[in-house]
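The next block holds one structure in the form of structure tokens; read it before the comments.
In this view, the complex is presented without one of its protein chains, the others remaining in place.
Here the chain labels run A, B, C, D and E in written order, and each chain numbers its own residues starting at 1.
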Amino acid sequence: MLPMMLALVILLPLMAALGCYFLRVSTIRTMIVLGTGVCIAATSLALFGQGSFTYSPGTILGISWDSLVTLADFALLFVILYYAFKLKNQLIKVFAVLQIIPLAVFELFFVDHAAEVPAFYADSLSLIMVAIISIIGSLICFFAIPYMKTHEEHLHLVKSRQPRFFFYLVLFLGAMNGLVLSNNILWLYFFFEVTTFCSFMLIAHDDTEIAVKNATRALWMNSLGGVAFVFGMIWAYSVTGSLSIQAILEAGPMDGAMLVPLGLLCLAGFTKAAQIPFQSWLLGAMVAPTPVSALLHSSTMVKAGVYIVLRLAPAYAGTFLSEGIALCGAFTFLACAAIAVSQSNGKKILAYSTISNLGLIICCAGINTTWAITAAIILIIFHAASKALLFLCVGTIEHGIGSRDIEDMRGLYLKMPRTAIITIVGILTMVLPPFGVLLGKWMAIESASGDLFVIVMLSLGSAISLVFWARWAGMLLTGPLREKVPAESQNILTRFTLTVLAAATVVVSLFSPVIYTGLIEPMVGKTYEITGGVFSSPIGVFAVYPIFIILAAAFIYAWIDTKKSGNIQNGASYMCGANVKEPGVQSFIGPMNVPVEIKASNYYLEAFFGEEKLTMWVNFVGLALIVLMLGGAL
Amino acid sequence: MARTIIPFGPQHPVLPEPLHLKLVCEDEIVKEAIPALGYVHRGLEKLAEIRDFNQMIQVVERVCGICSMLHSQCYCQGIEEMMGVEIPERAKYLRTVWSELHRMHSHLLWLGLFADAFGFESLFMQFWRIRERIMDLNEATAGSRVIVSVNVVGGVRQDLTPEQCSWILTEVAQAGKEIKAIQSTMLSDYTVCKRTKGVAALTKEQAYELGAAGPTLRASGVAQDMRQLKYAAFDKIDFEPVVEYDGDCYARGVVRFREALQSIDIIRAAISGMPQGDISVPVKGNPEGEIITRVEQPRGECMYYMKGNGTKFLERVRIRTPTFANVPPLIAFMPGLELADVPVAVLSIDPCISCTER
Amino acid sequence: METLILMILGIVVAPVLGGLVSGIDRRVTARLQSRFGPPILQPFYDVAKLFGKVKVINNFWQVFCAWVYLIAAALSVGLLFAQSDLLLIFFVQAIGAVFLVMGGLASPSPFSQIGAQRELIQVLTYEPLIILVFASIFMVTGSFRIDEILNYDQPLLAKLPLMFIVLGYALTIKLRKSPFDFSTSHHAHQEIVKGVLTDYSGPYLGIIEIAHWYETIFILGICALFWHTSLVGVVVLLATTYFAEILIDNTMARMTWRWMLKYVWSVGLAMSFVNLIWLHAG
Amino acid sequence: MLKMTPTVLKNLFSKSSTRMYPFEVREPFPLYRGELFNDIDKCIFCKKCEIKCPSQCITVSKDKEAGTGTWICDPFACVYCSICVDVCPTKSLSMAPNHRKPSATRDMIEQVGKLKVPKKKKAAPKKD
Amino acid sequence: MIENMKEITLDAVVGEASKMKSDGQRLVALSCTQLDADNFDIIYTFDKELVLTNFRVTVPKGSDCPSISGIYFAALLVENEIQDQFGIMFNGLVLDFGRTLYLDEEITTIPMCNNTKAMTVKK
Partner (left out) sequence: MLKKFIDNSRAKSPWIMHFDCGSCNGCDIEVLACLTPMYDVERFGVVNVGNPKHADVLLVTGTVNPRNAKVLRNIYDQMPDPKGVIAIGACGLSGGIFRECYNVLGGIDKVIPVDIYVPGCPAKPEAIIDGVVAALAKFEGLKG
């Protein structure tokens, strides 16, 4: 059963990807994507039944899977080298070579190929990751079907490039599943590289100048991570003599020499998770079609980086490295939230917020108590759902109004009420209790409370992120509302994915106590007492059910009263008495008796949080922190 | 960029009078400000065609209630000069006393409103409490709190008894004491300074070039005060124009604050130097000719141009009031201010729309 | 069960107390300005009057947001009385803050919009401070749970004097008192009219007023934690604190939010660092 | 900072300066130009007040036949300048030192008096 | 009775104003009067150290007047006022309210210019 399931979550996407690529008919492609999605989603759930496991696939056609992976690895690296030459990018060339040569040397002269290393290992963390990837990833793929159709209409493409697009999109799901299930560090490395490559290809998908430029940037930064990975891996092997991550972890908290390779591996995770100072590639990745942003650059791939850091957490617990990681994460959390305030591009806000939240998760990994790890896992789950939803909303809105600038979304409720409400739901699940993200944030803050610097950064950061979320949610509602607004029409798949995701983010939050007891507690150990849906520990209480019930009642009551407001008097908004008195006109009589339309905008506080102003400093501090972290490890 | 367009006025709580500003802001920094007037325009200059030159006194008093006394004084001085009437000395002194009382109450009123503009309610209350002393003086000596209506062509309508004079002296002295008690708040409180220093600054050259008048001009370092023209009793009473050099809202506040105190000295001098005698002379005939007269109102230089044609109806009364002169500087210094500073900056010129538009 | 009773008690008693506090506030303010002042019960008349007015809105989301704001405020007070988790209570009241902002943004009037933006900046300013105050309470008592904190045997004020001042900043911002009354003001004369509340009227304004009362009690409740060991201490502390608030309100000009952001963050953070480092050292 | 504290604290601990109008009414200043009264018996309907009034709010008319004169003043247009009082030859006009009460409707003040001229004429023959 | 008054012609206005400006004079006012049915009279008043300098121009009805608001920004308000009240148009106003500074369309006559219908409002 297990091999079957593993094959389903890892190999089926590969097959489906090939199918998408070669069977160039849109209905077949749709069927393949839908089928694969449903399959892997179901399998991922079934895997929970399995619980933790270790597994090695052995051989196929007499060749060991290990060698296959190694071969594929080199093949991939040469492909990257090829692109490096094609793009004439020196950095990528250097980084590719820096990976190929050490890796070759390592494979040929160091690795003891006879040693038995289990290829796969899964615990709750891996299984949760698989579920996120498979369920949310599939939903995003569904969403991509109608989306890419419109997208290509917008671009007026003669020859559809969707086969290529779905090839990478679906392939990526498999790679990601492989990554989180790998136990052999070489396998991990291989999947790591595949995600890098998929990301590169998808960012460049539209083939515009900016797309290629940003894809190149993504590639070199991630390759830098690859280099760090390779060296970390080799160094770790030389210390522990094992390729098995479990073996490395089982060695327990380490110090001295082992911290450097761990630091390097975490650095690889940082690049993938676009932590400061590597954030620029992820921002650039926003030129890709929105499903790509949703899938790769928010809910799953970037989580690979976080996953690595989190996976290795037990190994560096209580060390200086751990503290360094916490500081780096907290700093990213604060800095990216701050820069997000100055942004008006909806996707960029989401991107910054993603980086910021990843920072928070990494910070939790760095704090490295059982409470913090619990927080990190909760955050991973709920952030993925909410953020994927928000990306899809922005994509839908963009198709609806032709802009991704939040200023243009003012009063969206009047045009696209359904999408507007779902977007607001998405936003509220990011910032308000009792939803999961906030539960995670609460755990994070409580577990960070002993650490002065971290807690300062976390409290500033969480306040700042409230600013850009709240105003975005609010401005969608702006407008004089006199009658009921009819819902807009949407493609069935779009509506399905949005509704399901929105419902899921809310409902899954409701089940957070269950998720905790069922999945997290067995893995990290008991941290919270759950009674009646209330998380409690000696240091804190978080009442999920009660707040849920009261708020639900409140929302329903408020909604009923709002509905009743249909028959109350509608007033014009206050404009110092200079209103132009025509129904529906939002203007005032200005100088020279000319009607002036009112206009309101957000504050972007460029002077405090300007992107240009902050980025340099932030990068500088980020780099310094990383140097400190690695240097401290040495 | 992210712009916000704000209709500031005509009805707006921080504007004592209707005035509209179309403000275009970015993160609350004003990028563009275009005023619209006309909410108070009555067209009273044209009333000269149907009210005789005596009745016009009551009309020009109502150009504005706050310096009504100085409007009628300026008007009467002009008519008297046109008709060659020399008014009694005592009348000159009486006009000086009431006009300085007006200046005091106007400055106190303004200081209060100014405090209110930067959200300092209790300071507003204190200034207005002190001001009530002056209002009582007006009511008791002239018959009305605001529009005293004491001027007539040829002199004044009311006289002051010696008891009233000494009462005025004690009341203004008391007011002076109370003003001094809040001097440190107005002039050196951290929050007040923070809100007013460096806001809407005009250099000496700018102020002069833009035609600013009164305290707005003096705050920028130009020592010009129409009382130096030595009308009324100012030929006998010495005073130095109050000058500040920074040209910002703070400086404008200081000028008015010091002028309010200076008025006390002038009132004291006027009462002590007041000769006995008639308070008005009879006037015969009708005004003829052209005249320009100027007086210093609390808000600055007020100019009347009048043209008589020998009938009892004047051919033209043209009033150039101080705020009219101070609006161009206002338009000029608005861009770049913070929205929160807009009321402070607008108030700093002590805008009197009613006399601007007449 | 006991928790539930405490919670309901809190939800019922808080608005009455809050209204009284607000009435006393107005009376004392008047006296500070040498005025006679309104009756102590004036806030109740005001709200009752508001509920008797015709309902006028220009966007029905305003209604929704007003209600959620009120309920979140009430819930946070309820949780406070039920001795729940400080951070949780704080996050619950943040729901209210978010919905107040959304309600403000729902109206297209520029004043309401600006008010909402300013409200957000106020949230941005006070939120970290409050979290830091809570973290510092945790560092002293080892828990975020109010029931645990109440078991601590010394007044927190003795260990966290500077944090109390930091809380004072947050309190002033939250009560919208001078020098921090930007988003809406109790005083009539503000450049943005009534800020977030500009387009609320009648019963909906009444709802928001009641929510303000809850917030007052919420903040005072947090202050009370600093001297939880004695009832007299609590009363003295609260009375002094609130009087200090009124005094500050009456002795300062309204500042600008740019200044607030810079000043409160730098001073607040500096004081927190000093206090916490002292705590660690001591 | 807090420069205002002594002043406000002093206010707090001293009596408020509020005049408790309308519960306590101050002694009016005798010179105050308040409500305008016409002692109609003294009025000779000479129209001097009508001519000189800057607000043109007085209308004086005589009805020779009825032997009555009517003095009408629009209290809502009067600006309380007391010019009319000054010019009235018989001092029939006077101003009370208290303000006119607000009202809900616009009522003219209309006073009808006997024309004095015929009276004089009547008296004259007697003497004669 | 008016100090330092001189008469100038309409085309000399701008030149005179620049001269005044370079002389360090402050603009006090423009005063317009209707002389007779066909002529208006505008007095430009300047001040320097409390001494007034004036020049007057006669503007025939129907002709435009050059604006000095380019030289003296302060003139913009009064020139707009004269446009409203007398119907004399000023060329080159830096901020032209087009007869709406004070008046709305309800006022159909030129107020200070007896019995003259207003021209259409300049947009």
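Heads up, the rule we're going with is that a contact is a pair of C-beta atoms (placed from the backbone, for glycine too) under 8 Å apart; a residue touches a chain by one contact, two chains touch by 3 or more.
Bear in mind that the values here come from a model prediction, so they are computed numbers and not experimental data.
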Visible chains that the absent chain touches, using the contact criterion stated earlier:
A, B, C, D, E
Selected residue (touches chain absent from view) among A:M443, A:V544 or A:I589:
A:I589
From C:S34, C:S143 or C:T216, the answer for touching the chain not displayed is C:S34
Among listed residues A:P102, A:G577 or A:G610, the absent chain is touched only by A:G577
Can you say which of C:V193, C:L237 or C:A253 touches the chain missing from this structure?
C:V193
Given D:M4, D:C43, D:C78 or D:M95, the correct residue touching the omitted chain is D:C78
Using the document's contact rule, name the residues of chain A that touch the chain not shown here.
569, 571-572, 574, 576-579, 581, 589
Which chain B residues touch the hidden chain?
10-14, 16-18, 38-44, 46-47, 50, 58-59, 62-66, 68, 109, 112, 124-125, 128-129, 132, 135, 144-147, 352, 354
Over the whole complex, note the residues of chain D touching the chain we left out.
16-22, 25, 54-56, 74-81, 99-106
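Please note the rule applied: only the chains that are shown with their structure count from here on.
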Reaching chain E from chain D through chains that touch each other, fewest steps:
2
With centres defined as CA means, the chain nearest the overall centre is C
Per the contact rule at the top, check every chain pair and give me the one with the most C-beta pairs in contact.
A-C
From the mean C-alpha coordinate of chain A to that of chain C, what's the distance rounded to whole Å?
35
Approximately how many whole Å separate the CA-defined centres of chain A and chain B?
65
Where chain C touches two or more other chains simultaneously, the residues are 32-35, 110-111, 113-114, 193, 250-252, 258
Please set out, as single numbers or ranges, the residues of chain B touching at least two other chains.
4-8, 12, 28, 34, 36, 120, 122-123, 126, 129, 185, 189, 191
Residues of chain D that touch chain B when the two form their complex:
1-4, 6-8, 17, 29, 31-33, 52-55, 79-83, 86
Give the list of chain B residues in touch with chain C in this complex.
4-8, 12-14, 28, 115-123, 125-126, 129, 185, 189, 191-192, 194-195, 338-343
In the complex formed with chain B, which residues of chain E make contact?
1-3, 21, 24, 26-29, 31-33, 43, 45, 47, 49-50, 52, 54, 72-74, 76-78, 85, 95, 97, 100-104, 111-112
